[in-house]
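A single protein chain has been removed from this complex, and every other one stays in its place.
Chain nomenclature is as follows: A, B, C, D and E, assigned in order of appearance, with residue numbering initiated at 1 for each chain independently.
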Amino acid sequence: MRPNRLREMWKTGKRANNCWLSIPSAFSAEIMAHQGWDSVTIDMQHAPIDDAAAYAMLVAVSTTDAVPIVRVASNEPGAILRVLDWGAYGVMCPTIETVEACRAFVGAARYAPLGARSISPGRASLYAGPDYVAKANETVLVIAQIETKLGLENVDAIAHTPGLDMLFVGPSDLGHSLGREAKPDQTDPVVVAAIDRILEAAHAAGIYAGIWCASADYGLAMMQKGFDLTTVVYDRGLLGAGAALRGKFA
Amino acid sequence: MRPNRLREMWKTGKRANNCWLSIPSAFSAEIMAHQGWDSVTIDMQHAPIDDAAAYAMLVAVSTTDAVPIVRVASNEPGAILRVLDWGAYGVMCPTIETVEACRAFVGAARYAPLGARSISPGRASLYAGPDYVAKANETVLVIAQIETKLGLENVDAIAHTPGLDMLFVGPSDLGHSLGREAKPDQTDPVVVAAIDRILEAAHAAGIYAGIWCASADYGLAMMQKGFDLTTVVYDRGLLGAGAALRGKFA
Amino acid sequence: MRPNRLREMWKTGKRANNCWLSIPSAFSAEIMAHQGWDSVTIDMQHAPIDDAAAYAMLVAVSTTDAVPIVRVASNEPGAILRVLDWGAYGVMCPTIETVEACRAFVGAARYAPLGARSISPGRASLYAGPDYVAKANETVLVIAQIETKLGLENVDAIAHTPGLDMLFVGPSDLGHSLGREAKPDQTDPVVVAAIDRILEAAHAAGIYAGIWCASADYGLAMMQKGFDLTTVVYDRGLLGAGAALRGKFA
Amino acid sequence: MRPNRLREMWKTGKRANNCWLSIPSAFSAEIMAHQGWDSVTIDMQHAPIDDAAAYAMLVAVSTTDAVPIVRVASNEPGAILRVLDWGAYGVMCPTIETVEACRAFVGAARYAPLGARSISPGRASLYAGPDYVAKANETVLVIAQIETKLGLENVDAIAHTPGLDMLFVGPSDLGHSLGREAKPDQTDPVVVAAIDRILEAAHAAGIYAGIWCASADYGLAMMQKGFDLTTVVYDRGLLGAGAALRGKFA
Amino acid sequence: MRPNRLREMWKTGKRANNCWLSIPSAFSAEIMAHQGWDSVTIDMQHAPIDDAAAYAMLVAVSTTDAVPIVRVASNEPGAILRVLDWGAYGVMCPTIETVEACRAFVGAARYAPLGARSISPGRASLYAGPDYVAKANETVLVIAQIETKLGLENVDAIAHTPGLDMLFVGPSDLGHSLGREAKPDQTDPVVVAAIDRILEAAHAAGIYAGIWCASADYGLAMMQKGFDLTTVVYDRGLLGAGAALRGKFA
Partner (left out) sequence: MRPNRLREMWKTGKRANNCWLSIPSAFSAEIMAHQGWDSVTIDMQHAPIDDAAAYAMLVAVSTTDAVPIVRVASNEPGAILRVLDWGAYGVMCPTIETVEACRAFVGAARYAPLGARSISPGRASLYAGPDYVAKANETVLVIAQIETKLGLENVDAIAHTPGLDMLFVGPSDLGHSLGREAKPDQTDPVVVAAIDRILEAAHAAGIYAGIWCASADYGLAMMQKGFDLTTVVYDRGLLGAGAALRGKFA
């Protein structure tokens, strides 16, 4: 089975970057993946990326070495199964708040005995190889987002869910839920303390930690702080630079 | 933030009409929206409108002043979140029967503290403006359908769910559930009494009431009865007029 | 091979009606085809119907007995070939003005020796049967639109193009080209004379004549006048009735 | 209402074959359906078939007599409702393990009083006829997959769920769940015994039994054993024959 | 009819900017159009934008005031007609080299008597208004690209083609054709002289001139030089900034 490059990087002590994709297009996905990011995340929650677009983007990313991750819209087992069968090497679920929710999520994403994922990897066996079923549980990344006050309260128990690989911080929702500003690249002490708490909980449980960042500098700081996976570029953000250009033609 | 024209109409004592869209096409959606309806509802429950079609139709409707509402297929939080992030100014959930179900629905549709909707409005901030997150809770309409015997029994409690804006009558399902005929434009006294009950429950709770009608005359009567939102035109119904034309060529 | 019902009707002296499709949707196409029209025309010229939509609509129409016709956007041989390979039982080309253009059109639509259509009927052999190649030339309808002053001047020669089956009047363009109003259901004597001229030229050459009408009454009159195929219903036109409904809610 | 050919076959003592579709294409679906299979199953669980593809494939299959079945991705009521409204004459849910899950599934698939399916059959009434709502409960097939150890333990109770029509064996998952090999065409005694158990439970409860097979021989054997519906051909499997051809050009 | 904002700007002596769209997505198109550019060009020549994507992008751009222009892939009359019927307020044809080619192009884009465009503006009359046919010839922009040695030689005659509105410089192709480097933002004296020649030819013929630029500075310089329409931002170029970001994580 094709190894998961993120796991290989982490074994050698490296930290990995991540590119966030929100434009529903195989063309833009392939452009971004060719820039050399360690991994990409296709966002099916907040971005207008439907099933067909996500599938097409997974194929496009597969023309490169970037590890494809998909964030599903909710903790719905059919959706989790499908993106894995399409060849995602990581699946992220938003807003995990309880151990029960995390167990359900992991159960949908793992083959027995870790979970109850049904067997018949459609495109995944093309991308990964014929031994996909045997090795998927040790290869695919299962990632829970911690982004609410309740999730934070349960973070240690969640982190110890068997079969879970990573806690991923959603800083905007986390800030909002803590009564702070909803924004990335948080510097508010309350939110920063929460972020640190999530990072520690992940590492204490022997799993990885990740975070969404809106700037390279903040992303680099998070890597230094110990985050294993750091989202540092965002397709929609890059298009947003057009607004500054527009200003030159006022 | 772009105001919700329905709320503005209601503040001035007007009642609003609604156009129901079931053909999965941006072209037909734009044709209908250009006829000047106060609002349109894109039906993802019974119509063959998938995510991509609904998104395209929301964009098409956005070229006009018609307020875009989406009826989702079920009370699934990912689906509710997504249509709002795509710019729907109202979200309708079919077959709400209990307070618990209604709370879950509202929770998926409202930002904290009213609910737990995750923050990152993709297209919605283009349609609505940069202050979308701050004002969405007071702008977006959250609409529960009452269309079963059980829903009717719980209608008062449902109507008082914090964050809910409207009860919307589905007359066919309601009739069927009450052991009457499954049809719109009900005149059966049992069903009419149920419809009146829903209207009163909504207004008693300080929220709006809506109903699906199959004819202009019935729709006008419902407006006079007090319904705030009345569906009075249906794209598939208009196409159905072709059958009468066909009869001229027998 | 599945017979062409239009040819069978005409052999028994009947005249046929036609339903015009402009909404790019298999759903609306199937709704219309189920109304019992003798034939439908999928318009790829003025309607926003691309290749994928036209293909999907051809499949949808194939669930009924309506004869599927496609109007291509221009006299481009690849486009003509493709819609026939997808199972269209008639192909219409807009704005044929010269014998040379008509020969090129027929050449793209007919197998040798009548033309040079390449052999490999993809979906057509599913719809029509395994003997498609042998019988397509006698089954498929090849229809040239006469809708300009120049086309009118050359109408007799065009009508005699070997392999052509029908002249079809485009009344709006014809009126405009003759310096009259661009509208259907023409009553302007100059345009009516031109329409009569086209009808006569077709029948004199032993081929069929068709015309686009905007109302049942005009369509019935054209049938009585001798037109073999009369478009009498239009999906977009049916949706347009919503505007009148809207007026009741002013 | 168009009868369900599978039910008609079974009434006369025949057993039915089934073609499994995993390629998201109306073209390949129509090719396969034209081969004369009694039924086809469109797989939305493991195959990359999204809503739009499933709808297009249902239309394509409707050009033939093959009974269209859809396997949904999970026991999500909105998904179940939608494929039925699109005209599926059978709906299959993967991995039913408890009576509660089965009741929820049947409840989403049946109109009252057997269930709570909402009324407004979009395309289904085109495919089936105007009396769809009245006859759907006795026409449409509701099929639960038994493919886990837990499902096996509850198989008798599941089989007696009112409104359920069939138990369908997923042999790969069943083998895996029982600690045996995950593969079709099982000969392992433990798995074979489980398969027999499911067959008996179905028939004892007065409902049908089905099974997925990877070869004609195994399928024929399962028919002789008593299975009422036997999947015996798989589009992706047919494409797989290309690998053998490739070997000739080494 | 909705006026063409570019024509209005030019009447008041202003020069206009343009945003180039190559990502086949209504979402990215709407993001870019919301940045306030005077116009956008949807590129169907070099970008992977097919008919359906172009249509969806035109609708998305219509939610803003940006004037929508489409560059077609070639001088094919069906393609030119279609993008205008979909509501493009400008159509650009690549590589016009002769007066004959330019006449054919204009003929496809203009209603009689200036050309032979067929009448039935599908979506265009929604975007523009019911008087579209009467005013389209004076509203829609018809733009010929001059980007080869041969086109340069014929530039004066091309510029005087009745019904043509603008010459638009394609600097990469122009440089390559002149034996210079194929790149935008040309400073090579031979290419600069050619660009100046095109600008002068356009203005001498009383029509407008435009040019594709890869940077704001070059674009501002071209505006000062006299170009009426200057492409100054490119969606794919903005995504390309990710490569620099990537370098920070080496």
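Observations on the model:
Definition applied: contacts are C-beta pairs under 8 Å (C-beta built on N, C-alpha and C of every residue); 3 or more make two chains touch, one makes a residue touch a chain.
All values reported here derive from a predicted model rather than from experimental measurement.
Put simply, the missing chain touches A, C, D, E once the whole complex is considered. Across the entire complex, the residue among E:T95, E:N154, E:Q186 or E:T231 in touch with the chain not shown is E:T95.
Among E:K135, E:H160 or E:H176, only E:H176 touches the chain that is left out of the view.
Counting the whole complex, the residues of subunit D in touch with the unshown chain are 17, 19, 22-25, 27-28, 31-32, 35-37, 47-48, 216, 219-220, 232-233, 235-236, 238-243, 245-246, 248-249.
On the side of subunit E, touch with the chain left out of the figure occurs at residues 22, 45-48, 50-53, 72-74, 76, 79, 94-95, 147-148, 170, 172-173, 176-177, 182, 236.
Listed here are the subunit A residues that touch the chain not shown: 26-27, 30-31, 34, 55-56, 59-60, 62-63, 122-123, 126-127.
Keep this in mind: only the chains that are shown with their structure count from here on.
Shared contact partners of subunit A and subunit D, listed by label, are B. Shared contact partners of subunit B and subunit C, listed by label: D, E.
Annotation: B-D is the more contact-rich of the chain pairs C-D and B-D, by number of C-beta pairs in contact. A repeat of the A-D interface exists among A-E, B-C or C-E. It is C-E, with more than half of its contact pairs matching by residue number. Between the Cα centres of subunit B and subunit D there is a gap of 34 Å.
Taking each chain's centre as the average of its CA atoms, subunit B and subunit E sit 41 Å apart. Note on chain placement: the centre of subunit D and the centre of subunit E lie 53 Å apart, centres being C-alpha means. Residue positions 27, 31, 55, 122-123 of subunit E each touch two or more of the other chains. Shown here, the protein chains touch in an arrangement that is not a line, ring, star or fully connected set.
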